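Below is one structure. I have some questions about it.
Note that this complex is displayed minus one protein chain, with the remaining chains in position.
So, chain A:
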Amino acid sequence: MARNDIRLRRQRMTTGNIARHRNYGDIMERHERDQKWKRMFKVFIYFLIAAFLTIILIIVLRWEQRENKDLNANTKKAIELASPPMLS
């Protein structure tokens, strides 16, 4: 069981005392800073996604190119093997 420290206060906090700690301007400033970071983070994530997709696209295109090259080479070989040798 958690331990609790129970204290007794003779006085209630006065509104004046509490008012010293009010600072809405600071909260707004921190909020705007947080929003700015959030926006920057979002842009960074979008950039990462775009970069990832671009890399995937490049890999696929290169793979396709290599496949075509191999296919062409195989076809050429097959034609050469299928055609009768030239008599000279």
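Remarks
We adopt the following convention: contacts are C-beta pairs under 8 Å (C-beta built on N, C-alpha and C of every residue); 3 or more make two chains touch, one makes a residue touch a chain; residues count from 1.
Quick note on the criterion: contacts and distances are computed from a predicted model.
Of the candidates "GntR family transcriptional regulator", "ABC transporter permease", "NADH-quinone oxidoreductase subunit J" or "Sigma-70 family RNA polymerase sigma factor", the chain left out of this view carries the UniProt protein name "Sigma-70 family RNA polymerase sigma factor". As for the chain not pictured, it touches chain A at residues 1-13, 15, 17-18, 21-24, 26-28, 30-31, 34-35.
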